[in-house]
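Structure record follows, encoded as structure tokens.
All protein chains of the complex are present and in place, except for one that has been dropped.
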């Protein structure tokens, strides 16, 4: 039985590629979904589809309605959400995606550097598993399939 | 992963064919469902199956029980509902299908001409994405699958 | 035990006052909720609260976000939704409110003139009870409490 | 009928007092709940109850398990969540509380300074109403009760 | 804390009065709801409200839509459903009410004469408690409140 | 897309074979599930598995726990329940299966002879479609797939 | 706003009285529910109500159907479940009550001696808060109401 994993978190680093490569090396029966990682395209998708908007707030509103649709579709199909917090950026999206998953009964594996523990203490407490690296997240998923 | 899309809205124009042709041109992994588009058959399906009814209200009641069954089955299997409002007809069915989907947690892409905005303002606010053409609806669905 | 009834439908006639008067005459233990009936206030509530908007679409969007909040709060607390359709106006809101209630498991009493039957045949089939006048709707609610 | 409002967001400013004072001035039938606002007590509640912990991560874990219990209890009883984002702090808790409420079907009124729009664009799109000040949030709640 | 009990089953005998009298004698904090017990009124309530119908099937359809509304409202508010089967009548309503309650998570106390065991074996297996008399049903409810 | 149909109702006649043959003739993409139709085996399955029971009530209890497991598994996987009532037998199981399906949001097609209308009026009102013959039930399902 | 707390766990010691006394001393707006604490009455309630049973298994089955009804009613009304494990007895009921509450979205405060940690490690991980004494459980509940 294959599992679907949604990868929530920053789109500025290549952590998703690392996760996918590790899963591939271990031959895990897992498929991955996630947000649009092309940041520029993500920001302008509203205007790309419905045309130029009068100001930046409306440009953002148009884009976020389409990005939220994408996130909703794939996150609701996920068996597990892996959420990664880095040391930069506000990352409110990541917190939202993780909380939405937890409320919907989808378990979350949280990846965060130890130094973010205090700021993330409530989310750490709600996450099913807390780790510090993509490798540890993949080892956790590997264990779900392990037979001995 | 394939997505299922329910196409709610008028059956008097050929907008569903346009949507399907566009999805096909883009090779989107999407299957479509929708109501019976043969209007006459839709109206007389009750009498076709259970026999002539004493008056038009009962003919309508018999037909709508069967059309509602069809809608219920396919709409509940949909990942996305695309709902199109044209400038004619009462289209209460379309409003109902959209609202049912939203309450059931299925996101709605609303297609409507700009001039209907005021009459549709509450539904526009509830829809996940609002566009004006079938092409824009398909571009929105295309983005869900886009990888870069 | 008191029941809460949400009155969905047009705000251009005084049917809600008629319903309330009839319930009062019969001493029914019922409280009523519904949308803002002051049409002008309803349309400009977005601008009243968050300030002037650049165009009518945004004015409508601001207003509908607040009107939808109001509807959501009271409709979800209702034990019964009474939905009235008149012969004028598009009334897509009414169809949405009725469909939302039905999907949420709240039964709907539909009031409509007989001549609207064909256009409303799918909603009639989904409504728990279909009547033609506010008095019949109140008699239906009265029966819920009747002991002999 | 009284409504319960959960006030999610920073505990470093006195915005909750402002909200409560405004609601009081308008005689709104609303009761408020929220997190422990005594920051120091909130951080040390785990150790206060179960005793000193070997390190800060465990101190945080103990505290967050109890703070999350409090939040869960009151947020699930709320009819509305008002979530305020200020310009400082990570505020991942606020994003989590808002997303949890939305997933649970509880509408969110988001208060944020306009300059945070880009970082909050996905949450803005999911919130039912977006405003910039506590007064506007209270005016929105006032409208839910307004009769004319 | 008071409990609400829905009394499902035949309306041809006075078992509900017996149940209520016993609960009253024991001062149980319980309120009872149930169907219209005036059989003739129950059968003609459709025509009483919406007018004479062309045939008996439509008369029955009109009546059952209103009786089902009543049952739905009160059964969904119940903490417990007591369902009594006698030796006569088809009692499909009683079986439906019991199954609806069980699927909705409301426990059922089944009262039936021992000789009906074979015909009711599937419902007996699904009911939380099976007894043979109204007194035993009330003793079961009494135990819920017993403190020693 | 294939649909799954649960066939609830009496196991004394061969109506299921008729339904399956008709679906086969029309090449409908439908698979059928239902109860154990070998009546004797159904009644003694409890004793067959867990051994002889001290009396008939316990024999029935053992059998019904296993038959209810079977029904629960297949009914919850169904897209549609077809429930047939004949003129004999108590058929409380059929009423239970239909009510369980409706409460779980699975639509029911009810097959019953017209003469049973009065006794079945509440279930008729709750069923999505009411017909009189297996052929009409299959024609209704055929329409769900019809494209023109 | 008052909270309801279900006290799951052994009925051989007087820990519930200790909990109630502590809550009373602190004037917490909390009401408590729990199982029948009279062990003998709990074991024989089935026979007390439906009469002598042929063997101990059936006596137990009759009693447990009624005790499970009681537990279901009160546990589902609880805002919080406090579950205490002592060092004796199998206490499978307590584990069941705690797991049922967690799956139903009701948070659990687990009281257990530290030496039981290994055997209870999975439940500890699922409980919202883990403490060692009734006093700590009450202090946790007190914090939910604390305002500064």
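For clarity, chains are labelled A, B, C, D, E, F and G in written order, and residue numbers in each chain start from 1.
By definition in this document, a contact is a pair of C-beta atoms (placed from the backbone, for glycine too) under 8 Å apart; a residue touches a chain by one contact, two chains touch by 3 or more.
It should be emphasised that the depicted structure is a prediction, and the values quoted were computed from it without experimental measurement.
Undergrad: Could you tell me which of G:3, G:28 or G:102 touches the chain that is not displayed?
TA: G:102
Undergrad: Given the contact definition stated above, which residue among A:13, A:55 or A:136 touches the chain not shown here?
TA: Selected residue, touching the omitted chain: A:136.
Undergrad: List every residue of subunit G that touches the chain not included in the displayed model.
TA: Touch with the absent chain occurs at residues 56-57, 60-61, 63-65, 67-68, 71, 90-93, 95-100, 102-104, 114, 117-126.
Undergrad: On subunit F, where is the contact patch with the chain that was removed from view?
TA: Contacting residues on subunit F, toward the hidden partner: 4, 31, 33, 36-38, 41, 45, 48-50, 65-66, 68-70, 72-74, 76-77.
Undergrad: What residue numbers in subunit A mark contact with the hidden partner chain?
TA: 1, 3, 79-80, 105, 107, 109, 128-132, 136, 139-140, 143-144, 146-148
Keep this in mind: only the chains that are shown with their structure count from here on.
Undergrad: Quick check for you: after a Cα superposition of subunit B on subunit F, what is the rotation angle, between 0 and 180°, in steps of 5?
TA: Rotating subunit B by 90 degrees superposes it on subunit F.
Undergrad: Using only Cα atoms to place each chain's centre, name the chain farthest from subunit C.
TA: Measuring from the centre of subunit C, the most distant chain centre belongs to G.
Undergrad: Report, in whole Å, the distance between the mean C-alpha point of subunit A and the mean C-alpha point of subunit E.
TA: Here the centre of subunit E sits 50 Å away from the centre of subunit A.
Undergrad: I'd like to verify one number: the distance from the centre of subunit B to the centre of subunit E, where each centre is the average of its C-alpha atoms, in whole angstrom.
TA: 40
Undergrad: Spell out, as numbers or ranges, the residues of subunit A touching 2 or more other chains.
TA: Residue numbers touching two or more other chains: 65, 68.
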